[in-house]
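One protein chain omitted, others in place.
== subunit A ==
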Amino acid sequence: MGLLSKKDQKLILDPLADDNPITIQVLGICSALAITAQLKASIVMSISVLFVLGVGNVVISLMRNIIPSKIRIIVQLIVVATLVIIVDQVLKAYAYSLSKELSVFVGLIITNCIIMGRFEAFALGNGPWRSFLDGIGNALGYGVILIIVGFFRELLGSGTLLGFKVLGDPIGDPVTGPTGLYSIGYENNGFMLLSPMALIVVGLIIWVQRSRNKALIEEN
């Protein structure tokens, strides 16, 4: 990454691991619960947040010196909502099927606390380029966790990945019966499809992460 200085690199790389928005900053948990039952939904959500957070951070950063501090939260909300609606409308006009996939995420992006959190914590106090990097970094960190959780929930809950039956067919042919793992008695764990299991998977990720890096463990 010869393009970026050491400090700028940290902005991108830190949120991927030791300053991860979900596992360390505990932001964006709600959407991590809501949409990770499928890997595809996780990926789509990650990309949407990547866009909104990257652009939103730049917009807020450009406006940081003129935003009245009394109403800054409302201003941030308006910026997010405007960006999301613009994206939604443009997709509806030029990529209709994609916009149908995204429809359920629009509301979730606006209320995603990662976005407000990064506007408030970073973009209000830093220049546009650094804010952009921070936005991209945090969105990637968020996306990584979402995709890990989505991977396990879809695999163990539905026995599929991106809709493909990777573990075999649980119902199969009426004559020969189930195929793959299901033929030796494996069953999908429907519990994985429910939101509490997302929290448990996130908890396991936090456990693994903190036992590998003891510096992350809080003293209390």
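Points to keep in mind about this one:
Rule of thumb we're sticking to: contacts are C-beta pairs under 8 Å (C-beta built on N, C-alpha and C of every residue); 3 or more make two chains touch, one makes a residue touch a chain; residues count from 1.
As a convention for this text, contacts and distances are computed from a predicted model.
Only one chain is not pictured, and the protein name UniProt records for it, out of "Sugar ABC transporter permease", "carbamoyl-phosphate synthase (ammonia)", "Na(+)-translocating NADH-quinone reductase subunit C" or "Glutamyl-tRNA(Gln) amidotransferase subunit A", is "Na(+)-translocating NADH-quinone reductase subunit C". Touching the chain that is not shown, out of A:Lys92, A:Arg130 or A:Arg210: A:Lys92 (per the contact rule at the top).
Touch with the chain omitted from the figure is made, among A:Ile12, A:Ala37 or A:Ile148, by A:Ala37.
As for the chain not pictured, it touches subunit A at residues 34-35, 37-38, 41, 65-71, 74-75, 78, 82, 85-86, 89-90, 92-94, 96, 103-104, 107, 153-154, 157-158, 163, 171, 174, 190, 193-194.
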